[in-house]
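Omission of a single protein chain aside, the complex is shown with its protein chains in their original locations.
Up next is chain A:
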Amino acid sequence: MSVDTVATAPPRTPSPPRRRRSRARSREERVWGTLRVVTIVVLALVTIVPFLYMLVLSVRPIAEVLLDPGRLWVSPSEFTADTYREVLTSVDDGGQGFLQYMGNSALVATVTVIVTLVASILGAYAVSRLAFRGRGASGALFLVVYLFPPILLAIPLFVLFSQLSLRGNLLALAIVYVAQTVPVAIYMLRNYFATIPVSLEEAALIDGCTRFGVIRRISLPLSMPSLIATGLYVFMIAWNEFLFALLFLVERRDNWTVSLGLSRLSGSIEVPTTVLMAGSVVLTVPIIALFFLAERMLVEGLTSGAEKG
């Protein structure tokens, strides 16, 4: 499953049939060129329109939506921000309490990122720089964590957390997320560490620097882009996660994450769809904003490593 094999695979080249068709060429190119433009337009519509729809519904009054469901724009007269007010104010003040849920999500995601990064920096450094028995088995770690369905882990963790009365605890949830993200984080960081010249570290070791000193003063500063990408990816997974949040937090409304809050409320009839759309926007915007800030780093870090999805 290593991506290295992908990059080094030799190109296979069957000899193309020799045929002269220069007259047909321009017509052929036109056909494919048109097809390409059509494809690009369709792809743009398919990816952007659902999010546009989300945004539009979140600022239209529910009565208008029911009256004219096929409209993909907002007329200035019907524009309303009440949906956002309702979704963000706390439950005590008659709202849906999403501000609090966002705080919970941010807390869980931040703790997950910090713990995962610390564990994976140390682990990735060991795997990429130090010789030890079992070094090659780090791929097995990957397999162990991702081969088993999360629902399989959920059963014993549900039991364990119930017995320790840790169910409903946000930090306990973060530890579960750490286990789910640490293999992919190690994978992404390891690839990056491998590109740092060893001679730099050796020089520092000779100058009397300890290994931890090397990690702190040399590896970390040099791998900042990769660290940011990995941190972002982990944040994304933790912020978006749903299953474990559902199993562990469902009875503790004050500890709900945004994802859980939205999914619980979308089942009830009392909350208007437009208000929930505002909730979706609130849930989606932080992730998209973070993503666009660091898109290039994230994409490079991902495709040179592997993925969890």
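Everything that follows uses one rule, which is that contacts are C-beta pairs under 8 Å (C-beta built on N, C-alpha and C of every residue); 3 or more make two chains touch, one makes a residue touch a chain; residues count from 1.
Note that contacts and distances are computed from a predicted model.
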| item | value |
| --- | --- |
| Among "Phosphoenolpyruvate-protein phosphotransferase", "Helix-turn-helix domain-containing protein", "Sugar ABC transporter permease" or "Branched-chain amino acid transport system substrate-binding protein", UniProt-listed name of the chain not shown | "Sugar ABC transporter permease" |
| Touching residue (missing chain; options A:L141, A:I196 or A:L220) | A:L141 |
| Options A:V91, A:L160 or A:M224, residue touching the unrepresented chain | A:L160 |
| Which residue of A:T80, A:T110 or A:S263 touches the chain not shown here | A:S263 |
| Contact set of chain A toward the excluded chain (per top definition) | 1, 3, 5-7, 9, 11-14, 16-22, 24, 28-29, 32, 36, 39-40, 43-44, 46-48, 50-51, 53-54, 57, 65-66, 69-70, 72, 118-120, 122-123, 125-127, 130-133, 135, 141, 144-160, 162-163, 175-176, 178-179, 182-183, 186, 211, 236, 239-240, 242-243, 258-260, 262-263, 266, 273, 276-277, 280-281, 283-284, 287-288, 291-292, 295, 299, 302-303, 306-309 |
